[in-house]
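Removed from the display is one protein chain of the complex; every other protein chain stays in position.
Note that the chains are named A, B and C in the order they appear, and that numbering of residues resets to 1 at the start of each chain.
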Amino acid sequence: MKKIINDPEQVVDEMLTGMVMAHPEIVRVNGFNVLIRKESKKKDKVTLISGGGSGHEPAHGGFIGYGMLDAAVSGEVFTSPTPDQILEAIKAVDTGKGSLLIVKNYSGDVMNFEMASEMAEMDGIEIEQVIINDDVAVEDSTYTTGRRGIAGTIFVHKIAGAMAEKGASLSEVKRVAQKAINNLRSKGMALTSCTVPSVGKPTFEIAEDEMEVGLGIHGEPGVEKIKIKSAAEIAENLVDSIVEDLPFKSGDEVALLINGLGSTPLMELYILNKSVQDLCRKRGIKVYKTYVDEYMTSLEMAGASISMLKLDDELKELLDEPADTLVLKQGGKKDD
Amino acid sequence: MKKIINDPEQVVDEMLTGMVMAHPEIVRVNGFNVLIRKESKKKDKVTLISGGGSGHEPAHGGFIGYGMLDAAVSGEVFTSPTPDQILEAIKAVDTGKGSLLIVKNYSGDVMNFEMASEMAEMDGIEIEQVIINDDVAVEDSTYTTGRRGIAGTIFVHKIAGAMAEKGASLSEVKRVAQKAINNLRSKGMALTSCTVPSVGKPTFEIAEDEMEVGLGIHGEPGVEKIKIKSAAEIAENLVDSIVEDLPFKSGDEVALLINGLGSTPLMELYILNKSVQDLCRKRGIKVYKTYVDEYMTSLEMAGASISMLKLDDELKELLDEPADTLVLKQGGKKDD
Amino acid sequence: MINCNKEQVINIIKNIASTMEKNKEYLTELDSAIGDADHGINMNRGFKAVVEKLPEVEDKCIGTILKTIGMTLVSTVGGASGPLYGTAFMYAGREVTGEKELDLTDIKNLFRAALEGLVKRGKAKPGDKTIVDTLTPVVDYFKSSLDEKTDNEILEEIVSIAKESMEATKPLLAKKGRASFLKERSKGHLDPGAVSCYLMIKEFAAVLKGVA
Partner (left out) sequence: MINCNKEQVINIIKNIASTMEKNKEYLTELDSAIGDADHGINMNRGFKAVVEKLPEVEDKCIGTILKTIGMTLVSTVGGASGPLYGTAFMYAGREVTGEKELDLTDIKNLFRAALEGLVKRGKAKPGDKTIVDTLTPVVDYFKSSLDEKTDNEILEEIVSIAKESMEATKPLLAKKGRASFLKERSKGHLDPGAVSCYLMIKEFAAVLKGVA
């Protein structure tokens, strides 16, 4: 295993320490794997809490800050955080206006966040929850777990975060978060596996001429393994599934996220973006805004996912609102 | 070769197309591998031009924008750009106040930029040039080529860019750029090689238990190959060389850059940062500001470099000035 | 008739902990195939914490011990298995509050309650390729008339039932948890949770048979 680490069992703790050492604008709650805004509780706003296993960096801590999250909870690598950690995050930023938990649809995440909500409610904190299920690789109907949540999550953080920053109520913030989820679709592919530090070897085997299509963000294998393809063909596979699923129609305006899974050079993400934009144009879909970077990764996995969010006037306005987080910084006047 | 590309010969062109499609704030000069600010020539300022081979993304195009570069020139992968391309970049943003070329110390880069300067001067454009040689892995004295330039370059872009934005003269901008270079030291290590698309196989072989120390950013092997070490030991190797070279002394204030070479997860960069900060503290060196991310990569190489810039009041102030580029965005009032 | 005192409960837990440590890689391997390669790591982390916690509750009733184990698992395992096993132990503990020793009826109730908790938390049905597949037939067996069986027969039978049910998850298509995202590709692999549940039942029976 080739990693710049010390003890594989300590990676999450050391990472969080290294993170707050670098970024004074985020703070770690003492004794917990919870990061919060330095200026939390300063403002009368609904708070947004997100999280999941570690190994998806910069998610989720990288999205703490003005216009996005108030707190992020980290579990062990690819393991959803425990309820006590989530509860601590909720309490650490609670302003009395209620909290929205942004949860990706994995049994583990859903169950742990659910237990934390129950505890928080017993502590008198009003809680709402949205479940992100943007991955079109898995069909809803036949599988009772439904679809999993992947990189489209960033859009939900952005939309809900902007609404919360305006001082909206918990139900309003939840409404726009759910609206974003309803209009959001994603799909990913990978060229290589990743290696969980405490396991020490790659999660799956994959030949030099193969790729996995339709995979999640935890190093799990994809829905199918196929021969490696060109960027244009990869774009077509992903865009077709995404577009036909919602469906996105000619005339629709969308926000696009080209997300690197960890070790894919930015060069390749931009080449992929070119093909994706070409396909959107061909289908008459107007790309209103594009994000290209590593937003939600799977350790050192090579690959990418594409997310598309269909916009209406409200979502456009919220998307354009300023944000000031480690990773996503957008201009505009902040009102605090 | 596992890459999301189409034709290996077209990667640079397609990447640049995909990049401007994603980011309306940067523009490609028609027919050239040159990216410039959308709002270039709008302001009476000295212009900053940087560049080099491709494969280092987000460098250099990711640093175009307020407070940093005016133009970036891309060569083929790991191959310095040709003089005609550099000349075009100089001309495309020329405001009449002169241009500073920010060049990394590689024979190819130095010679190509030199030829371009000669041509630009014949066109009546005032040109100054600084050569970045921050890599302590190579000793000056015995090697007439001197030291190469690596990720510390980002600090030179930032410092010189802030000065130029204030309306300073070419010689003043050059002065602070050179001051930054004089106070800048870096060193890198890698766990894996990268693969140049048109070559199709890894540049160097490296065993599962080995790492390269003291390498550049073009997939070249390092100065030595050693057994793989822990994050703390890697930090010590790099920090010791850097600190003892300038030397950085107890009481010094520094800016720190922990740079990922391409496929190193952010998790590992933060773990490395923790060790680096601990070492600085032990040596009495005060870390004024820390940057942790992928700033100057070598395609999909796994590894990291550390850069340290010794600060005085002037450098501190310039470092703190706002920047609004794709990658580096810092707050503060912009005066345009 | 079968009987289980507090020392035996403690021993079962310690043995489960060491079996989880021994099978850490095996369970993780299973989870690599259809999940995210952490089940063994999760279970080992959880039961290590449980063993550290035991001294604090050793002189409490079995109910408190089991509830404490459940809470410890919830707050250390994470993932899907944490809330699931955690809730199962908490429900089991609630069933035997105040007890210092369990008879067959207690044990039956305890297993039923554990399954109830598991299903309440995870909403899986038998055949979904989960922990539930191993535990359900064991609970069903306890519901049947056991009057003519010897202790050893009962203990051997629950182990063989658990083993068979665990093995029967192999051809199934997963409907719950991470493996469900693999659709057809989830077939042909044992479910990691079904296996860890079998390992627990095996340790339970071993201690009561006095062969551990």
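One rule holds for everything that comes next: contacts are C-beta pairs under 8 Å (C-beta built on N, C-alpha and C of every residue); 3 or more make two chains touch, one makes a residue touch a chain.
All figures in this text were calculated on a predicted structure; none of them were measured in a lab.
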Contact set of the excluded chain (shown chains only): B
Contact residue for the chain not shown (choose from B:99, B:153, B:203 or B:275): B:203
Sole residue of B:115, B:226, B:246 or B:287 that reaches the chain not shown, by the stated touch rule: B:115
Residue, one of B:18, B:62, B:216 or B:260, that touches the chain absent here: B:216
Option touching the unshown chain, where B:148, B:274 or B:310 are the choices: B:148
Touching residues (missing chain, whole complex) on chain B: 53, 75-85, 106-108, 111-112, 114-115, 135, 137-138, 143-145, 148, 196, 198-199, 203-204, 216, 218-221, 223-224
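We take it that only the chains that are shown with their structure count from here on.
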Chain contact graph, described as a line, ring, star, complete graph or other shape: line
Chain nearest the global centroid, as defined over all protein CA atoms shown: A
Rounded Å distance between chain A and chain B, as computed from the means of their C-alpha atoms: 29
Intercentroid distance (Cα basis), chain C paired with chain B, Å: 55
